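All protein chains of the complex are present and in place, except for one that has been dropped.
Labels for the chains are A and B, by order of writing; each one numbers its residues from 1.
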Amino acid sequence: MSDLADLSITSAHELLDSGETSSSELLDAVLKRAGITESHLHAYLTIDKAGAAEAAARADERIAAGDGAQMTGIPIALKDNMVTKGVETTCSSKILSGWIPPYDGTAVSRLKEVDAVTVGKTNLDEFAMGSSTENSAYGVTRNPWDTERVPGGSSGGSAAVVAAGSAFAALGSDTGGSVRQPAALCGVVGLKPTYGLVSRYGLIAFASSLDQIGPITRSVEDAVVVLEAIAGHDVMDATSYRGAVPDFRAGLSAGVAGLRVGVAAELLRDDMQPEVLAATRKMVDQLSDAGAAVRQVSLPSVEYALSAYYLIAPAEASANLARFDGVRYGLRVDGETTEEMMARTRAEGFGPEVIRRILLGTYALSAGYYDAFYGQAQRVRTLVRRDFAAAYENVDVLVSPTSPTTAFSVGEKSTDPIAMYYSDVCTIPSNLSGDPAISVPIGLDDAGLPIGFQVMAPSLGEPVLFQAAAEIERLADFTARPRLATSEVT
Amino acid sequence: MPVEIDIAKVAKLARLALNDEQLASYGEQLGAILEHAERVQAMATDDVEPTSHPLAMTNSFRADVVIPSLDRDEVLSQAPDSVEGQFAVPRILE
Partner (left out) sequence: MTEYEAVIGIETHVELQTNSKMFCGCAVDFNAEANTVVCPVCLALPGALPVPNASAIDGILSIGAALSCELVEHSLFHRKNYFYPDLPKNYQISQYDVPLCADGHIDIVADGEPFRIGITRVHMEEDTGKSTHIGDDGRIRAASHSLLDFNRAGVPLVEIVTEPDIRTAEQARVYGAELQMIVRTLGVSDARLEEGSMRFDVNVSLRPVGQEEFGTRTEVKNVNSLRSMYRAIEFEIARQTEVLDSGGTIVQETRHWNEDSQRTTSMRSKEDSEDYRYFQEPDLLPLHIDAAWSARVYAAIPELPAIRRSRYLETGIDMVTAGVMVADAGLGELFDAAVASGADPKQAANWITGEVVANLRRTERQLADLPLSAEHLTQLDEMVSAGSLSATAAKDVLGGVMDGEGSPEQVAQSRDLLQISDTGALTTEVNTVLADNEDAVDKMRSGDMKPLGFLVGQVMKATGGKADPRMVSELIRNSVKE
């Protein structure tokens, strides 16, 4: 693995710092890799070669001047639901086809400020609604470990490019597991930070009270590096956390001796893939051997979390997506009247999964059904939060599989929404509670597909989350690479 | 039991011009999803306050300060149709 494209951010940063390589070289390596992998994966929607080359040149000047930060000169990818000034942003939807934003989202501009190099925009399930990246108006993204399989979703493009080495890291967004689940299915690290820690300004909203931007990286420490660059209060986001950002590195090398680790039976279910269950249990044992105090905890309400999520997220989405109406930007399908134009534009511009969720959310909020559906779902949300709060009185972190299965085949679940929704059963509770969670690859199943292990912590508990995740990474010693990321493929 | 819904009314509220076939299909799918979602009603939660938001904070404000607006040409360059500095749309029904 001598290719620059496979380095971690921390290693690449050292080489940049010592002058052994340049940002332009890193970018070349990544673009070369993309040149090989993209025809198999279709993970990028846009590769901005010119913009990236300029950014790399700026980064090299800055590094030469001794002014480089950890992310300076590092080629990264952005999920295409993050608004980028001057670069087409589609959210993988026909309705935003050709939209060139006049502004940058906050996470994007923070990365620009340190001269990180944006390679391009990655594919997603349209408006981040899905768990397979099959619901894109611009084609399916495939898993670098097996191109017959999905990369997970909705940040499937971001997970795939990081796994394949066509970016050092990527930003995804996680509303019900959309960073963690594809990270798990692609054998990389995926973090959903505490709600409010990363500004949502410029993240095209799916469900505002659940959405959170998070990094997808090839190591836990890389996740810390990216998070450090993007976290912190933003005046443009009223829901942005106003307090001081915790020291994410505090426990990175502390190990897990004495750490109280909770295992919830509700998140280790018999209907999960046996290899996933076995790998999870093995890692729990390894943690115990490493000195962690493993405890059984109960989260009775998480059984209802999935149902609550599939009311709350569509309800918020039904309003968030109302602005796509053919008036000010994006697609317009003409009509005799504006009302007709809007209705046609929306029916033709949105894909079936988006329409399904808009209808579901509209219904859940409508007169006569609000209390029974949306209101009740919010009460379940309260119970989920209470369960977590009670659990965290006795444990420092909770662990579970990230996804009930490893990567499934393209088309396997795309006709069965409910089966697809079940992919997020372990990840959704953290979105409802607002707490941070991370997925770390811990092994492969019998088909050679990666298995992700999830760690959850209370809000602003990123330091302990990273502490546990770093030790899990060491214990798992997961060094396998997807075939596509090796030189065997051309 | 799948939930029966007036899908045409919902589509109208959501401003989606769906044909009869689409309406029937979405109606059926939604009925099935709602059958699962109805599980939330099974919980005895009358005494539980709803949670709308994960943050316990209040009062996030902006100072009353003007910041520069966008360039009109740039804004209108993205519009499907514009006339004399304004967004143009088909006639609006009152």
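The definition used in the following text is that contacts are C-beta pairs under 8 Å (C-beta built on N, C-alpha and C of every residue); 3 or more make two chains touch, one makes a residue touch a chain.
None of these values were measured; they are calculated from a predicted model.
In the complete complex, the hidden chain is touched by one of A:Glu38, A:Asp146, A:Asp325 or A:Glu462, namely A:Asp325.
From the options A:Gln70, A:Ser166, A:Thr362 or A:Gln467, the residue with contact to the unseen chain in the full assembly is A:Thr362. Counting the whole complex, the residues of chain A in touch with the unshown chain are 81-83, 89, 91, 96, 99, 101-103, 105, 200-205, 207-209, 235-239, 315-316, 318-319, 322-325, 327-329, 338-339, 342, 362, 365-367, 370, 374.
Panel shows chain B; residues 13, 15, 52-53, 55, 57-70, 72, 75-76, 83-92, 94 of it touch the chain omitted from the view.
Quick note on the criterion: only the chains that are shown with their structure count from here on.
Here the CA centre of chain A is 23 Å from the CA centre of chain B. Residues 5, 7, 10-11, 13-18, 22, 26, 29-30, 32-34, 36-43, 45, 48-55, 57, 60-62, 70-71, 74-75, 77-81, 87, 89-93 of chain B touch chain A in their complex. Partner chain B is touched in their complex by these residues of chain A: 99-100, 102-103, 195-196, 209-210, 235, 238-242, 301, 304, 306-308, 310-311, 318, 322, 325-332, 334-344, 346-347, 350, 355-356, 358-360, 362-364, 366, 372-373, 375-383, 385, 417-418, 421, 432-435, 459.
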